[in-house]
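A single protein chain has been omitted from the complex, and every remaining protein chain is retained in its original position.
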Amino acid sequence: MKKFAKDFIVKDNVTLSSAYALLRLAPVDGILPEMQAGQFVQVEVKGSKTTYLRRPISVNFADYDDGLLWLLVRNAGDGTHAMIEMQVGEVVNIVLPLGHGFTSPSDKSESVLLTGGGVGVAPLLFFGKTLKDADFNVSFLLGAKSEKDLLELDEFRKYGEVFITTEDGSLGERGFVTMHSVLKQRHFSKIACCGPTPMMKAVAKYAKANDIDCEVSLENVMACGLGACLCCVEDTVDGNLCVCKEGPVFNIKRLKWQI
Amino acid sequence: MKKFAKDFIVKDNVTLSSAYALLRLAPVDGILPEMQAGQFVQVEVKGSKTTYLRRPISVNFADYDDGLLWLLVRNAGDGTHAMIEMQVGEVVNIVLPLGHGFTSPSDKSESVLLTGGGVGVAPLLFFGKTLKDADFNVSFLLGAKSEKDLLELDEFRKYGEVFITTEDGSLGERGFVTMHSVLKQRHFSKIACCGPTPMMKAVAKYAKANDIDCEVSLENVMACGLGACLCCVEDTVDGNLCVCKEGPVFNIKRLKWQI
Amino acid sequence: MADLRVNIGALKLKNPVMTASGTFGYGEEFADLVNLDRLGGILVKGTTLNAREGNPYPRMVETPSGMLNAVGLQNHGVDYFISEIYPRIKDIDTNIIVNVSGASPDDYAEVCRRLLPLEHIPAVEINISCPNVKQGGMAFGVTCEGAASVVKAVRKVYDKTMIVKLSPNVTDIAAIARAAEDEGADAVSLTNTFLGMAINTETRRPYLSTITGGLSGACIRPIAVRMVWQVANAVKIPVIGLGGIMNGRDAVEFLLAGATAVQVGTANFIDPSVTEKIIDYIDDYLNRHNLNSVADIVGGML
Partner (left out) sequence: MADLRVNIGALKLKNPVMTASGTFGYGEEFADLVNLDRLGGILVKGTTLNAREGNPYPRMVETPSGMLNAVGLQNHGVDYFISEIYPRIKDIDTNIIVNVSGASPDDYAEVCRRLLPLEHIPAVEINISCPNVKQGGMAFGVTCEGAASVVKAVRKVYDKTMIVKLSPNVTDIAAIARAAEDEGADAVSLTNTFLGMAINTETRRPYLSTITGGLSGACIRPIAVRMVWQVANAVKIPVIGLGGIMNGRDAVEFLLAGATAVQVGTANFIDPSVTEKIIDYIDDYLNRHNLNSVADIVGGML
């Protein structure tokens, strides 16, 4: 997939809860590049004195009808804070699309579970839409600390059934995603997962135990995002691989996770 | 004069021509410190990735009626650009008041000429008001490249007669301030000058030749602004003096300018 | 349009702007984003005799106006380079220069010997300054004897252009540069990264798996410019300047300090097409200053 370094203009910046923002950006040249669910972009950060490098952010959604790229950003530090503070009309340079995304199952009868936590849900929205467009049966299992950390629920519901866990029980079942009752009630033939590492490991463990094909999306620290600097490597069965190029999505079979 | 590091809130940011902005700022605690005309402040720069230190800016005006500090800023580089881009409501930290300002003549019958060029006119507005309040006869002689670089003319007119030169002749007399006819027609017993160094030197030369008491305001590059780092020194008859502490205003007699 | 051509020994560059080793992969990774044919040269990833897995993750952390890395020369070894990578990149219309590392002078020499026959590799850059590997690398770069031993061994077997990349982690970099010159280096490039470290105060652990790593980026530029100036005043061979070049102005600063050409590293991560912008800037700078060629500003500080 051809990569671009493109200027985007902020069309919309919606604060979700207090620590998240949904940015909708339009390419200045009007041409939204082709992208895969699970790929990410590298965003130039203006306006933060302490931020030097770009910041990697997942493609939350590519809206080809309106020509908009959606990014879901959590305030994790100075760089993401500056992103969240961007004003409508500001222009920002974005390198995209980067890495390899999720793979769709070959058999349409398979039912797919997309599960994630916190801001990790970001790439699942676009993957859900991709799967639904291809007539897969999609379910989402979204976890969060609390109700206010559950983002874009209405969007997710457009593409599949949504199950929820919260750690404080403020919405859905109380606990972690791996404790949700739907996992006992239904059979999924594929899981795609994105979120904090402990959560991904728990999901991977569940998938492995139940022999379910499972992909996870890693968030190793990155510099170039292009596979050039070898900073973001993950130790895999094929050696040190660049998460930004061979990933960020990996089948758990390739990882050396102790699960 | 006691110094403060105070948060100010941007109340007003007016673009003058395209390269200048007049910022009006209110102390968050509501207390505008006592200041002297010719003193300066050190402004924290947020939102510029390449700016590390504070930036020194003259007190353009201290409006004690409305509790507002006025700063007149020229877009000289990344730091001043970020200042010019500040939004109403933004909060910025300012260290003030710094240095020694202009001195008023002892004799009320003296007529004082305040002359400057470009953004260098900034401190003259407050000095004009100070002199007028003390019943001095004040004239301004303001120079600029072109009409659009003449700032705050209406403000200046409140405190004295305004004479103008522009290099392109678009307003007032064509040429430099030292070529203005008023210098031949009237006698001034004191000159205060602020602007680009070549202009200040030309004015100093005129003052010296005509034996007029003359003060100039230097803009040496600064780091601390407090007289602590000794970076901003000017070679004077008393040795290397800190412009930020002993100045920025110096009587030309103390300087070693070759004029 | 000014004359941007410069020479580094027998090596002819269409302009003085190259990419720094380890920051630009093999060029391919940037092919969508930069017109590679416009570059003065591409310094490919550090290459060793045998394949190396590099250091464990985490390998990088951002620092003020810079970053620390601890990649540790991960690469597939010189033979893999020759058989797999070289064929893919050899037709890029620029100077492809291989950055070479080793654990002993013989190691370096052997890698260079194998690279010698490659028609489209007109030069090697001998990295005696990598702070991220225990053996080889920086140890050779911090003494005159160490530097001399590597240069000597390579010079015996390699008769194309040899650039020696110097370590900044020394008291007297000019002395090391002279040692390399004396043993027949055709040029020196400086600087490599500065040895640094950073600690995550919440976990109390170092950010890098190797504790220390190499500091690069804008933060090091003032030190790198000083070193280029010192070395350019100490040797007769051409100096290639790098360390924190973020834009055209910075590149011109290195040229004025005495560099004949420059390399751009970390800046590629922030703006992948920065090298093309730098080439355009230098052209424009020369025109603005009524100068005809890059040679007019090399060492041109007043």
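Each chain carries a letter (A, B and C) given by its place in the written order, and its residues are counted from 1.
Please note the rule applied: a residue touches a chain if its C-beta (ideal position, glycine included) is under 8 Å from a C-beta of that chain, and two chains touch if they have at least 3 such contacts.
The structure displayed is predicted, hence computed values, not measured ones.
Here the chain not displayed is in touch, across the complete complex, with B, C. Only one of the listed residues, C:71, C:96 or C:142, touches the absent chain: C:142.
Considering the whole complex, the residue from B:17, B:50 or B:137 that touches the absent chain is B:50.
Checked against the hidden chain, the listed residues C:52, C:114, C:178 or C:221 yield one contact partner: C:221.
Considering the whole complex, the residue from C:109, C:252 or C:279 that touches the absent chain is C:252. Interface note for the absent chain: among B:15, B:181 or B:240, the touching residue is B:240.
Residues touching the missing chain, restricted to subunit B, are 2-5, 44, 50-54, 93, 95, 220-235, 239-240, 245 (touch as defined at the top).
The missing chain lies against subunit C, touching residues 63-66, 68, 142, 169-171, 194-199, 201, 203-206, 211-212, 215, 217-223, 225-226, 229, 244, 246, 249, 252-253, 256-257, 285, 297, 300-302.
The rule is short, and it goes like this: only the chains that are shown with their structure count from here on.
Work out the mean CA point of subunit A and of subunit C, and you get 36 Å between them. Remark: subunit B and subunit C have CA centroids separated by 47 Å (rounded to whole angstrom). Subunit A and subunit B, compared by their mean Cα positions, are separated by 53 Å.
Shared interface positions of subunit C, i.e. residues touching 2 or more other chains, are not present. Counting only residues that touch two or more partner chains, subunit B has none.
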